[in-house]
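In this view, the complex is presented without one of its protein chains, the others remaining in place.
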Amino acid sequence: MTELLPLAILMTSLGVAPAILAMPDDWSRLRTAVNLAAAALKLGLVAWLSLSVAQGAEFGLGLEIAPGLALELKADALSVLFLALSSVLWLLTTLYAVGYLEGGTDRSRFFGFFSLCVAATVGIAMAGNLFTFVVFFELLTLATWPLVVHRGSAEAHRAGRIYLVYTLGGGLALTLGAAWLYALAGAVPFAPRGVLGDLPQTHPVAVTAIFVLLIAGVGVKAALVPLHGWLPVSMVAPAPVSALLHAVAVVKSGAYGIMRIVYDVYGVETMQGLGLAAPLAALAGATILWGSFRALRQDDLKKRLAYSTVSQVSYITLGVALISPLAAVGGLAHLIHQGIMKITLFLAAGNFAEGRGVKTVSGMDGMGRLMPGATLAFTVGALGMIGVPPLAGFISKWYLGAGGLDAGQPAVIALLAGSGLMNAAYFLPILYRAWFRDPPADAVPKRRIGWMLAVPPAVTAGFVLAAGLLANAPFSPLGWTRFIVSLEYL
Amino acid sequence: MIALPLWIVPAAPLVLLALLLVPQARPALRALVPLAPLPALAAALASPAPAPVTLDWLMLGTELALTDTARPFLGFTAALWALAGWQALRLLRDAPGRDRFLACFLLAMTGNLGLLVAQDIAAFYSFFAAMSLASWGLVLQGGGAAQVFAGRVYIGFAVTGELALFAGLSLGAFATGETRLAAMAGPEVPALATALMAAGLLVKLGAVPLHLWLPLAHAAAPAPASAVLSGAMLKAGLFGLMTVLPLGSAALPGAAAGLAAMALAGLVLAPALGLVQAEAKAVLAYSSIGQMSLMALGLAAGLAAPAAWPLLGPAVLLLAVHHAFAKAALFLGVPAVWSTAPGALRAALLAALALLALALAGLPATSGAIAKTALKEALEAAPAGWQVWLGTALFAASLGTALLMLRALWLLADAPQKPDTAGDVALPWLGATGLVLAAPWLLPGGAAAAPDPADLVPPGLAAALALAALALVRSFGLRLAPPKAGELLGLFEAAPRPAPVLALPPPPRRGRTLVVRRGRGAVARPERGALAILGVAAALALVMALAPAGPAPVSAPPAPVTGEG
Amino acid sequence: MVTETSLLVTLPFLAALAAAAAPRAAATLGMAATLANAGFAALLARALLADGARETSLGGWEAPLGITLRADGLAALMIGMTALVGSAVALQAMGRPAPGRPAPAGGFWPLWLATLGAMNALFLSDDLFNLYVTFEILGLSAVGLTALTGSRRALRAAFDYLSAGLAGSLLLLLGVALAYAEAGRVDLAAVPALVETMRGRIALALVLAGLAVKAALFPLHFWMPAAHANAAPPASALLSALVVKTALYVALRLSLEGGAGIAPARAALAVAGSGAMLWGAWNALRAERLKLLVAHSTVAQIGLIALALGVAGNPADSTLWQAAALLMLSHALAKAAMFLAAGRIAEELGHDRISGLNRTELRPGAAEFAFAIAAVSLIGLPPTAGFVGKWVLIEGLIAREAWIWVALVMTGTVLSAAYLSRVVSRCLRGGPHVAPGARRPAWHMGDVAALGLAVGALALGLASALPFALLETTLT
Amino acid sequence: MSPVVLFDAALALGVLGCAALALTLRDRTGTVAAFMLTGLLVALSWLRLGAPDVALAEAAIGAGLTGALFLRGARRLGPLRARPPAPAQAAAAALGAAVLSAALLWAFATAPAESLYPPRVAAALEDSGVSNPVTAVLLNFRAWDTLLEIAVLVVALLLVMTLSPPRVIPDKLGALVQPFARIVVPVAVLVAGHLLWQGAEAPGGAFQAGAVLAGAGLALVLGGVRVDRRVLRRALTALALAGLAVFTLAALASQAVTGALLGYPDGQAKAWIIAIEGALTLSIAATLCLLFTGYGRRSAR
Amino acid sequence: MMLEFLALGALLATLASLPRLILGPRPADRIAAAQLAGTGTIATIILLGAATGTPALYDMALVFAALAAVTGLAFVALGGRSS
């Protein structure tokens, strides 16, 4: 029975999606109930799975769909890391979205694709081989597109189009790379320390080219720098969607994909042997700086956050690419940390927009007085992003820095410092405005923020704090990533 | 006495902060703010010192302990926070953003107290950052243009300092493989790490040229905040330096020279710039720069001559304690003066302040004199080359301080009454003043120190100079135009700025679209179709007819690449 | 005993006759026959999976003299595809039209059933001349389906279709005749002998040219967009999803039988396929009407399949042709769904201009959703069978280092995404494009059919093992 | 020069010339007439080529009925409007046609003289139940093809039913038609029966018989017999459809009996074949008639 | 030999209707030409049958004859309106 656990986890959202899609728009109670029940159920199942995995259990399910081609679900430590993130944040984001979209149109469509999106994320997390990963990766693209264009405005459609162009292009590269690799290697299951055997020696050029293709493919979602154009544009989506895009699903899937490719397909020795790690790290570094730099100039709050995501997600890539256990711990932990921090920011930003109609940085004046709770959550998230201890972001940066030294790249420290400086430069003015400026005279509460909107950012802000404070506790993200890294490097 | 758990030191203000987040509880809890540092004070005074605490689950494994060096720091820091808290409560009774101020205050307090007991890098850094960043709120409290500017400068320096500290700490931690703070002073720490850590801490210490934020922030912040900024937080920088520099274990002449140069520059610059300030708190702030430079000089000497450190250490510590209380008392006195109209009461207040000022200037029979003497004695052990100008420096420091104090008192005497300032703000000040004046008897070995007449020279000289200047000013009708705040940064500020937020509208982008629109696809006509059919059939027939039998290449023949390899 | 093979090829004809004789009961009869056909198709597939391929000599006369029906995996797959798509289309045709729309012409059922019978016969046929005859039935009934609405455009398109179809038939017949003259026999087993001689190859070339016309392969596709765009929705679905596939199926058969000798034809197929892919996509990008877009997309997709057939190489040493078969299957489901959905959309809107899809008083309905899903499948994104097919194809091509073809397949994918997103983005309209009180179109049979097909196409990828297992039982 | 060669040459030139005429005449009636003439000459060609069965079929369908059908169709079309193709197109078409023709000519000319199929047919003829090899092939060896061809016819009828072109209401043709019909129809029926029966041994069969019968039917229709009465039309329809139905059911029945689709029971092959052909004859005749008269709800005038 | 020549003559007679078919000018002329060609073909077939001694061809001639009138009849009955 337990061996079906991954499937059950997948089905909690995949199965719910069609049901929700089919519901009429005005059945909001039932829809909410189903949604939350599924999210809660999944959380429970993931918790169960995590415990089992921590005790050394292994899960694997396969379905052969063509000769030599199988869909495979597998739950290992790395999966659990991502699974936990997505299931926890799904619950919160769903709750938030229910509140956010109250009275809106096309809610069934929204929540249906929302569930589908999470299902795809879960699938990505539990993909047991490269093919499965590709399948769910593309599914994610499709499931998110309707969410991006949900508002239906011309701008949203434009964003959706750009999103599609980027992600489908990336998907194509990924597919090509994966197919190539399958053609060379027969099958590409994910396994610690890589599965390529002696291919890198026999076909170094092909293996390198495949790597470039694969990374380009997942790099689009991970918003590596020349491929990041969709992310700032797609912030026109509703706040829960942005939260989902930036924190849980899309961007993270890209980062997760990089992890899988680097660790479980190529393996660290191959990465070093072929000299692939350094360019990747350089790319990540460039992304970190460029994203931060662009964020400085944005007045649109969500756009600023979006560029910040571009920058922050590359910490994960950097951690992976540095090929050092310490950096890996940092990068992997940042997967979670960035997720909870960014979701906090987006949820809070959504609250600002909902409650006061504030969507720009320049409109944030006095927000601390108008909406103290949301602003506090935002503050926690922002400080975490900057890397202020003892918040979550500090932990990852600490390990990244150490990892950079470990990998013989002291420049990483400078990179972290420079990026931290820019982070501060684009986040602190927001905090300043929110807390230390007086609200504009004409600021009137536009809409009461219900508990469904208020609680999720508060909870995630709590997570940000806890993930930093309790970093050394056994089930903290950091603890779990140490466990993963011990598998990948030892 | 119940053994005090050490974790309560940072936890007490933090818990209070958390409780304050509940709006309903605020009225009752506000009064507790001055009490929040008391556990720390108790811990500092407790005998024996509280046992170290290890919290493995917290952060990256947190260790708290109270070292001998930290103990005095903890003591005066806690006391100052308590007094400042008290005054803040009074001073900001009706101010907008009071709760925000208190929250920042408590957070900064947590950081300040916590960093003194933290033994591991992460905790130290966390507390340090909490203190630095929360102080931003203290600086910004007033909400005026000056505060905004000061705040921006402050946060810029603070963040940069933090990052330097972070970089240094991580370099150090990686080099030593240890996360204990004490290990950062070890021999295997690379020079770069030490330099970065020192840079981060020197920002906090206010060493020239990293001091630019300091006068701005002190002038802009409310008086109690200035008091803790100057009294407690600058000392946190000092404490950090004392912890991470290999004092007493290794000679670093180069570093020592650099530090000494910074210190001397501070000693010169502080009175020069401070005297022309038009605001009392700014003047006091410059005096802090001078004083802190003096302490930095002590550290430099310690770096240059490790052997001298056992003597120098306590001296610097003494100086720190003394300066902490004196400067804090002075700052706390500012609102007390404000609360009075020019008259007898104000004169009395000014007289009391003058006492404090003299103590700061090192008048005999004050804590200042004791500290200075101790330092002087300790510096005897400094390398020979240093001796020549160390005395001069000390003299210049005293003179400068005395001048600045006079200037400050002068300005205070003229300050207009601020009617919304309650009279009871003077109570905490009185407490502080009492402590300062009682210091010679409280400080170890203080009462025994013999007053040195030489100590009278600088104040005297200063008074003479001041009188001369006054006479000059009066006779020639000179007027002093105060410089723009922020020294070099003031020049930058002069440039007009559209908005203080780093925000510009995004550049317009060209639309990206893949869709070719508005095409009227010409439908092929059947006549052409017939032609096409004929042509294709003929072509195909030709191809097939001429193609050689056997496997013709559609693409390359099956590649040698196989998957099984 | 009467076997499912013979029922598959006879029952639809009988049903067609009955439906033509009793127009009132046509729908019931037609539906029953379609479902029965589906049942037999399933039985056949099961039997094949259990026992492997089988051949039936009709009348007891062995192949060179008589005609053989060959039921192997490929045929069963195609029959299954026909049954599946047909059932859905029949479901749509069963439904009543939306209020205010004209009732569908009564002639649908007999024509459809005849088409079904012809297709089953075609897929099972093992004889060139017999294939020609089935093509004749198919061509005529397809013309009938095209002209079903009776509108001027439809009639015109039907006429063009008829002309082109006849031209194709002529070429086919010439080829068969030449093949007979050369080999003395017309069963498919003659093909290996035919490729040995120049005459035989010319015969095959003529056959292939005829097939190219019937498959609307670039540059012989001129008749197709108009025909498919102007026919009634169920008819378009059948034409686009199934009828053009028959020619591709025969091309695949010839490729399987011809082995290495037919390589030049495969190369030609690949080249024409690439051209079709690009040309169709270009026109689809420019199309102003929804159904025209879908029809042009058929040109492009046919091109992709032809390309796959062409580059699959000699079936003796590669199983890449299975990818092509899977692509056919996937395209059939998706395209049928798309046409049904497009029909429903046009029915609700009253027109099918793409620029006018954003009608404010209408919310997007199930049909739009179905269209979107079908589009996903058509583009070939996971988890659809189209994706699996493309994957297998690309993997094989990469293993052969045929980079140009890989690039072409990729380009085709990109282009299909580009033109389909034109519509799909409008299917997701909302916000300012929808008035507050906008109604959602009521559910119709057509929606159910389209959605069912679309979801089927989507989920087929997960069940691709079945087609592959079936294809394993194909005789070559 | 021998007259045979001259005859063949004239025939070949005639076929080509008539075909060219059919394509190029700018008058619909002329086109139809030229087409008919082509059909006639082609039938003659088949005769010369030694394929009397084909010639018979061509005569019946190509030269006889299609003319009537085309004339009927031409009535509905407007005047010719299409412009002749551009010279370049024409040249290209000519080139393509030339290449193709050359290839075909060469291919057919060099094809192996002896065919493999006739010997097989001859060998199996005894078991086929009939002595005319063509009928044996059509209704026994390759009966499946024939069944499908009947289906083609049915589909064509279905097409007409679907398109429902206007019904034909012929002009009143006056008194002379009745005597004409009285002579022609019985003779045609006789001929049809003869052809059907003869099919077993000699050229002839269901197609030809059906076509002749249809010709008779058309004569009746054009002579004024009203086919637009519902009952008659439905009866004709049923008849038209019945052919395929009988054939198909026979196929299934034969499988039920012998286990092979279209495998006639031993010794009864001829009976089955004749029965099927009988049904087909009637059906084909009815179909052709209906194709001509049409199904339209609207009338022609 | 004679018969072959006569058959050729019949064929030429058939083809001789072509000028009228081309010239028209009325549809009726063209139909008449076709009609004449039909008769000529029947004659040709009969002569071929006679020349080769295959009476089976007479059956075919009969079929032609039976259908000979249909087109003309149709032309008249349908009004012959065209172009």
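Letters A, B, C, D and E name the chains as they come in the text, with residue numbers starting at 1 for each one.
We take it that a residue touches a chain if its C-beta (ideal position, glycine included) is under 8 Å from a C-beta of that chain, and two chains touch if they have at least 3 such contacts.
As a convention for this text, contacts and distances are computed from a predicted model.
K.L.:
UniProt name of the unshown chain, from "Cobalt ABC transporter ATP-binding protein", "Protocatechuate 4,5-dioxygenase subunit alpha", "Cation:proton antiporter" or "Molybdopterin converting factor small subunit"?
P.N.:
"Cation:proton antiporter"
K.L.:
Relative to the complete complex, which of the depicted chains are touched by the chain excluded from display?
P.N.:
D, E
K.L.:
To test your reading of the contact rule: which positions on subunit E touch the chain that is missing from view?
P.N.:
Residues 2-3, 6, 9-10, 12-14, 16-17, 19-20, 26-29, 31-33, 35-36, 39-40, 42-43, 46-47, 49-50, 53, 55, 58-59, 61-62, 65-66, 68-69, 72-73, 75-76, 79-81 of subunit E touch the chain absent from view.
K.L.:
Extract the touching residues of subunit D with respect to the undisplayed chain.
P.N.:
For subunit D, the residues touching the absent chain are 171, 173-174, 176-177, 179-180, 183-184, 187, 191.
FYI, only the chains that are shown with their structure count from here on.
K.L.:
Counting one step for each move to a touching chain, how far apart are subunit A and subunit C?
P.N.:
Minimal hop count between subunit A and subunit C: 1.
K.L.:
Along the shortest chain of touching chains, how many steps lie between subunit B and subunit D?
P.N.:
The fewest steps needed to get from subunit B to subunit D is 1.
K.L.:
Please name the chain that ends up farthest from subunit D once chain centres are defined by their CA atoms averaged.
P.N.:
Chain B.
K.L.:
Suppose every chain is reduced to the average of its Cα atoms; which one is closest to the average of all protein Cα atoms?
P.N.:
The chain sitting closest to the overall C-alpha centre is A.
K.L.:
Roughly how far is subunit D from subunit E, centre to centre by C-alpha average, rounded to an integer in Å?
P.N.:
Going by mean C-alpha positions, subunit D sits 18 Å from subunit E.
K.L.:
Quick one: which residues in subunit D touch 2 or more of the other chains?
P.N.:
Answer for subunit D, listing residues that touch two or more other chains: 103.
K.L.:
Sort out which chains touch which and give me every pair.
P.N.:
Here the touching chain pairs work out to A-B, A-C, B-C, B-D, C-D, D-E.
K.L.:
Which bits of subunit B are touching subunit C when the two form their complex?
P.N.:
So the residues of subunit B in touch with subunit C come to 514-521, 523-526, 528-530, 532-533, 536-537, 539-545, 547, 549-559, 561-563.
K.L.:
Write out the stretch or stretches of subunit D touching subunit E in their complex.
P.N.:
2-4, 6-7, 10-11, 14, 17-18, 21, 25-30, 32-34, 36-37, 40-41, 43-44, 47-48, 52, 55-56, 59-60, 63-65, 67-68, 71-72, 74-75, 79-80, 168, 170-171, 173, 180, 184, 187-188, 191, 194-195, 198, 202-204, 208, 211-212, 215-216, 218-219, 222-223, 292
K.L.:
Any idea which subunit A residues touch subunit C in the complex?
P.N.:
Subunit A reaches subunit C through residues 21, 63-67, 69, 71, 105-106, 109, 131, 134-136, 138-139, 141-142, 145-146, 149-154, 156-157, 160-161, 164, 168-169, 171-172, 175-176, 179-180, 182-184.
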